[in-house]
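The complex appears here minus one protein chain, its other protein chains still in place.
Letters A, B and C mark the chains in the order given here, with residues in each chain numbered from 1 onward.
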Amino acid sequence: MIDFRISEADQHILDQVAAEGRAGEKYARHFEEHEHEPLPEAFPEAAEFEPLPRLLARRSKEDTPPATFQMLLSFARQSTNGVPLRNALRGGGGLGNAALRAAGTKEQIEKWGGLILAMSITEPGAGSDTKAIQSTARLDGEEWVLNGDKIFVTTGIRAQGVVVWATVDKSAGRAGIKSFLVMKGTQGFEIVRQEKKLGIRTSDTAAYAFRDCRVPRENLLGLDESVPREKGSASYRGVMKTFNMTRPGVASGGVAKALGAVGFARDALAEDGIKVDWQAGFHQRSATQQALIEMEADAEAASLTVLHAAWLADMGRPNNVESSVCKAKGGEVCRTVPQRAMELLGAMSVSHDHLVEKYLRDGRISDIYEGTGQIQRLIIARSILGYSSEELS
Amino acid sequence: MIDFRISEADQHILDQVAAEGRAGEKYARHFEEHEHEPLPEAFPEAAEFEPLPRLLARRSKEDTPPATFQMLLSFARQSTNGVPLRNALRGGGGLGNAALRAAGTKEQIEKWGGLILAMSITEPGAGSDTKAIQSTARLDGEEWVLNGDKIFVTTGIRAQGVVVWATVDKSAGRAGIKSFLVMKGTQGFEIVRQEKKLGIRTSDTAAYAFRDCRVPRENLLGLDESVPREKGSASYRGVMKTFNMTRPGVASGGVAKALGAVGFARDALAEDGIKVDWQAGFHQRSATQQALIEMEADAEAASLTVLHAAWLADMGRPNNVESSVCKAKGGEVCRTVPQRAMELLGAMSVSHDHLVEKYLRDGRISDIYEGTGQIQRLIIARSILGYSSEELS
Amino acid sequence: MISFQLDEEQELIRDSLEGFAREVLRPQARAIDEAGAIPDEILAQGWELGLVAATIPEEYGGSGGTRSPMTGAIMLEQLGGGCASLASAVMASSTFVNPLLDFGTDEQKRDYLPLFAGPEPHYASLALQESQFGFGADRLRTKAERRGNGWVLSGTKRLVPFGDRASHFLVLATGGEAIDAFIVPRDAKGLAIEPEAGTMGLKPLPTAKLSLDRVELPGGARLGGDNGIDAARLLNTLRVASAAIAVGISRTVTDFAIPYAKERVAFGEPIAKKQAIAFMLADMHIECDTMRLMVWKAASQLDQGADATRATVLAQDYVRRHAVKVADDGLQIFGGHGFIRDLPLEMWLRNTRTVTVLDGPAAV
Partner (left out) sequence: MISFQLDEEQELIRDSLEGFAREVLRPQARAIDEAGAIPDEILAQGWELGLVAATIPEEYGGSGGTRSPMTGAIMLEQLGGGCASLASAVMASSTFVNPLLDFGTDEQKRDYLPLFAGPEPHYASLALQESQFGFGADRLRTKAERRGNGWVLSGTKRLVPFGDRASHFLVLATGGEAIDAFIVPRDAKGLAIEPEAGTMGLKPLPTAKLSLDRVELPGGARLGGDNGIDAARLLNTLRVASAAIAVGISRTVTDFAIPYAKERVAFGEPIAKKQAIAFMLADMHIECDTMRLMVWKAASQLDQGADATRATVLAQDYVRRHAVKVADDGLQIFGGHGFIRDLPLEMWLRNTRTVTVLDGPAAV
């Protein structure tokens, strides 16, 4: 049965998560202005909230399925502007960990799974074009020798290790790209800088340099050293799977910022006596009410596409196109809705007295990483047109 | 001095033209429903209005320059829904006449300039891609032999002759394309059908077939039979000039439909007590007022780009990019503004009791002919990026 | 719990109507639109689907199915995708029947529902729209006055589907505050019926103008008796139904444009290989999916008996802003061919603009 209802039990969890997020807002401005300051292990307010794993443990298996519920949690958490009251990033929780789980051998997962692992793909000259990766890995005896520059490494500072994409054979294109686990402190692996960003400032972003950086031969994830010559090798597809799984997640972050911005605008204007009258027809509405309705419709529409893509994953059904649909919509509303919310709130929306401007700055990244809106549209277009990536690029 | 004022004398002319347009609205629905019925030479109401040439003859040379004023006339005339009270199409007034004037020899212009000439470029397989023209012209003794199919020939029924694009050498690409004057009644020249269209129904649109159609050698416009091998031959550029001159004209039609639609909505809603209060700030406006403001802003913005492109032509300055800018904006607002006007007016906007739906239907063509919005963006992008048509297509 | 799973019956209905839409409606849509009228045999064929009678209880001769705006949305997306005019025509009597099912007294149900349970089409329809451009259900001008035990109705109703043949109309009017619906027989004294001049979209759907000049009605004419109706629910149901039709047209436009874009060659390659066109198609696909989800959310809330006003307002707003763009972009991909009435693109644009400005000629 088509159903959009959230059970009381689940709503309670979501309310808790949102409350914890809001409790962290008192620290938000400080970490905006001190962006490279590490977050403490826990803030005093953390004690007031039951940890999420405990809340989740009580969920019924008959309720909204887990991946879908993760999206609801993301909406609840990320539509607040709070810094995490507990250091959210623990062993196993980095983007590199997802890659390890997808592409690593059982032994590799056991060995490194407990660390915080970052994922290092992007290079100064490449962006979304993973085929163009220039970093190289050369086998020298029982060691891989890595060379190259990497940028935009999320949690690149805090991570204990990093999964690095490099090519073992440039002539092979995508099939030559392999991923390697490199531990912090390895000789020849340098953190060049920590980036200063428009938003998501409590998430650290690093640039790396690898200069004759040597790692053991068994640090190749999956241990498959072969370079197939056909298109779309299993190895590469293995790596790409991590994208497919993360698109709804990233989209949920963008949607959350849109939901947060429209919620902020709605509440702030209500205090000034301006409220949506849902019963009123178009001609009976004010311009502000109509703008709020449109923003709410846009944010909700995007949220439904995210839930849909996640639900398909829950059902074990293909969700490649739907993941790109939701990523495209999330990328759209993370830009337009906070922008409009500020327009509606006027000059005071830019003041640091309030956090609404943070939705715009933090949300903006959602249309960039894990594939820009343009990349998502390419994926969708190829799918509906039946074109390969060579036929439509 | 930057100036957007219209002199009293000019405003009087524009008011007259608009009044004549409105007087023709009583016949509009009839010709919508009898779209292939020829317009009479004159309606009785024509006598009430001074003919435009007489009005124009009294204009001061110190006033708004002529091409710019033509755009204002187009706004005034085409923002009404009236059928022409006088048969507007006379000798010299067809699209083919503009081509003749641009590319013909002095003798050719004298010989055919007094006829109504249509312009026949598009082919079933080509669309905006003039390079792909398949119609051929072969010189056989002192005659050109034409073969091919043509569609979307504006005034193709009423025209006395037609300027046809055909290639004399397919291997030469654009440089091989020449234009030929073919008189109605020439053997091998067949009118295949008259199209039924969404809008602009008082403008007849024909499909032609040429089957071994022979015309005298001197019917080649410009008489230049050579096929230069370099890119961007003078001959082709000569032909393309007709586009460059007509883009603001076509854009003005689209803008006029947007202006008409927003004007209709404004007046109709005012009768129901809903009016824009220009002094009110955003939060004091109704949704309807805000929608009217946005539509009016969009239509006015597009109108200014049209005036700007035409004014550059008046000044003898290059206006290639500005022509495409205004064509792109005209193509945008001819779609969005009538659509929104109808949304604002609700269900009665679709009723044949009113003419507002005609703005949507008539306006829609403006984003298609003389180059779609996509083609205009290509032209603009090439210009600002410094790319040739080979580098960006 | 959140679920996007159609139940078995819904999947069956979707699949069978998809076939009906593809094989019966789509092939006739263009010709019917051009003719401006729907042949009686096609109306009869539509009636035979049993969609109107599907949810009429068995005691009144119907099939006794469950009333479900959610299932209705699924149906209307398919029918609308086949032909919005025929979809609206086939479902027109539902705009009378369904409010009766939802709000009617036992007596009203007994008196009127059996009319629609027979094998031949029977017409009755909702009279909502009025002449003023600033119309809104919260700005009704048709007045209902109490007179003794009965009512007197005055006002003008526009664009009433099948006004030429409907046996009854459900006229929305207000006594000042609440909105009421009144069952008005076509031969009521003071009721004048004139055919409308025509409409831009849904051209073949016959519509009429009803002039109510102090039409006197008995007390039992008020739908729901003393309880009246839940007007918000009635309107929400109509709005969701219209939006579902719009989604159906959008989907059809997109599906029609995809193969054309792959076949049509310009500047040396299929236009689908140009990002401008490919991204336009991607956006059309994105919005079809997204609009559908918005419609589903509102429709499922109506099924659950919840106050679906917020979800309906959002779905209607979203669909209004996006469906016309999808149809219009579809036309753009076809260029000049889209503007010619040989192809259905321009019809889909007219129909989309029309169903998204109506508050719903068809509602389930």
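In the analysis below, contacts are C-beta pairs under 8 Å (C-beta built on N, C-alpha and C of every residue); 3 or more make two chains touch, one makes a residue touch a chain.
None of these values were measured; they are calculated from a predicted model.
Across B:141, B:281 or B:316, the single residue that touches the chain missing here is B:281. Only one of C:1, C:101, C:193 or C:276 touches the absent chain when the whole complex is considered: C:276.
For the chain missing from the display, the contacting residue among B:83, B:198, B:307 or B:356 is B:307, taking the whole complex into account. From the options A:99, A:269, A:297 or A:313, the residue with contact to the unseen chain in the full assembly is A:269. Residues touching the missing chain, restricted to chain C, are 274-276, 279 (touch as defined at the top). Those residues of chain B that touch the chain absent from the view are 1-7, 10, 62-65, 68-69, 72, 278-284, 293-294, 296-298, 300-302, 304-305, 307-308, 311-312, 315, 321-322, 325, 328-329, 374, 376-378, 380-381, 384-387, 391-392.
Counting the whole complex, the residues of chain A in touch with the unshown chain are 29, 122, 125-129, 131-132, 151-152, 195-199, 205, 265, 268-269, 271-274, 288, 335, 339, 342-343, 345-353, 357, 360-361, 364-365, 367-369, 372-374, 377, 393.
We adopt the following convention: only the chains that are shown with their structure count from here on.
Among the remaining chains, the Cα-based centre furthest from that of chain C is the centre of A.
Put simply, the C-alpha centre of chain A and that of chain C have 41 angstrom between them. With each centre defined as the average position of its C-alpha atoms, the distance from chain B to chain C rounds to 37 Å. Here the CA centre of chain A is 49 Å from the CA centre of chain B. For chain A, the set of residues that touch two or more other chains comprises 282-284.
Shared interface positions of chain C, i.e. residues touching 2 or more other chains, are given as 134, 136.
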